[in-house]
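With one protein chain withheld, the remaining protein chains of the complex are depicted in position.
== chain A ==
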Amino acid sequence: MMSSLRTQGQFALRLSAVAAGGTLLLSGCSVANSESAGGATAASSDTIRVVLQQEPPTLEPCEANLTSTGVVDRSTITEPLIERNPTSGELEPKLATEWESKDNKAWTLTLREGVKFHDGSDFTAEDAAATIERAVNSKLGCNVEGYVFGDQDLDVKAVNDTTLQVTAQEADPILPLRLSFLEVVPAETSDTEKVREPIGTGPYQLEQWDAGQKITLARFDGYWGEKPAYAKAEYQWRAESSVRAAMITSGEADIATGLSPEDNIGDLGVSYPNNETVALRMHSDTAPFNDIRIRQAVNYAIDKEGIVASLYGGRDKVAAQLVPSGVVGHNESLQAWPFDLEKAKQLVAEAKADGVDTSAQIDMVVRSAQFPKIEELGQVLQEQLTQAGLNVKLQMLETSQHLTYQVRPFAKSDGALMLMTQHGNQAGDAAFTVDQYMRTDGAQSAFGTPELDALIKKADAATGEDRQKAFEEVFSYQNDKVVQFAHIAHQTGMIGKAAGVNYQPNSSTGDELRLAEMTPAS
């Protein structure tokens, strides 16, 4: 008995020792290398807490056209010379107060005085010039360079402290719009290496980046503009949208990006038109798409109203072109193709009678997880096109593989290629769409016609009302004579917003989340 008692005591002792070991492991309770151990930040009225879909790979300002970087940088840490109002589409002054050109080639910009960088130095034309040199003319390989300027270099000159001269190689009526993509950095910023932690002129400055965990920003006291409401901002990231939504419901975050209605957060979810358009692109190099009647049949066979109503809760809008209203060049008079299965079948039958191999396999290439319910959308489309008498095979691919079919040179597929594309025109001018998607040699264009190319060239060079009209013509010509696309819908995005915050998302929210526009609800 005695011995048994003793052993029991020993056993308990050992157990507690092992348990202690366990708690020791637990006791750190902050992930290794985390400098900011301690409890989760409590809700506090002077900190705005944002949860993003992913950690920004970098905060390098010359990559801010990438959503994951720009969402933190743009108009928060860094600012452009000129800014596009996402609602009106108008260009508005930011670090430049005026801009003008007599020939659309040489542009003169007047810069704002009294602007300071986060390091305390003054912003001058030298900085603006260096920013353009660095992003557009250097060997840095900035993403914004290819995205906005292509191969074109710009000639830049700081005339005096507040005057900047920018000259394009050819007349470029939308140069100011292109410049709105460049986030201004101090002239001392390295032009041989990218910077992960930028210095800007924005209302917030980077305070700390705990890699893998969170980014903290602090209000910049020397900001030239209106002082933002929140003293601090904290970004975290979660890959799962249901977790981001849960963080809003549980009060762990104030703003969550990239939600969808399936996340079920009721009134805390705020939808907004996000400028993204979904369409199918048809490659005309092989049967059956080498016959325009088949491409028309595809358009008739898709029940766009039904798709929007059943898959997207009626929030998205049926599309008739690649850009939504609000983008310069959007053709208001274009009507979406009506859903008419009989007409589709008839067109397929006519083509077949003329010797087109309508039974040829069509590979519909779709990117997994590109947007909510894309898998279901792919299946619905496959079914509807099969009804029309076409032989469609659905292929769900990951991003990198999908890209090999999306941009030139296109990867080879077994059958005729049909690619689902999601296009967002964040610049607000149709040139950014049609140059890529409709020109014969456009990076994302399967084919074109010389007539369409001529129309595009004319539109690219036009200004003002002529420009609007010229692009309208481009869109209607594609629908009548080319039919490379079957447009499906203009999409809507959704953010989660805690009741304690005032903020109205707009079409640019996904790319540029302006913290300065957020205020506490009182």
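Here is the rule we use: a residue touches a chain if its C-beta (ideal position, glycine included) is under 8 Å from a C-beta of that chain, and two chains touch if they have at least 3 such contacts; residues count from 1.
Throughout what follows, contacts and distances are computed from a predicted model.
Hidden from the displayed complex is a chain whose UniProt protein name, among "Allophanate hydrolase", "Sulfite reductase [NADPH] flavoprotein alpha-component", "GntR family transcriptional regulator" or "ABC transporter permease", is "ABC transporter permease". From the options A:74, A:112 or A:194, the residue with contact to the unseen chain in the full assembly is A:194.
Of the candidate positions A:159, A:211 or A:521, contact with the unshown chain belongs to A:211. Interface residues of chain A with the unshown chain, by the touch rule above, are 3-4, 7-8, 11, 14-15, 18-19, 21-22, 25-34, 36-41, 57-58, 60, 65, 141, 143, 146-147, 150-151, 193-194, 196, 211-213, 236-240, 242-243, 246-247, 249-250, 252, 398-401, 403-404, 406-407, 435-436, 442-444.
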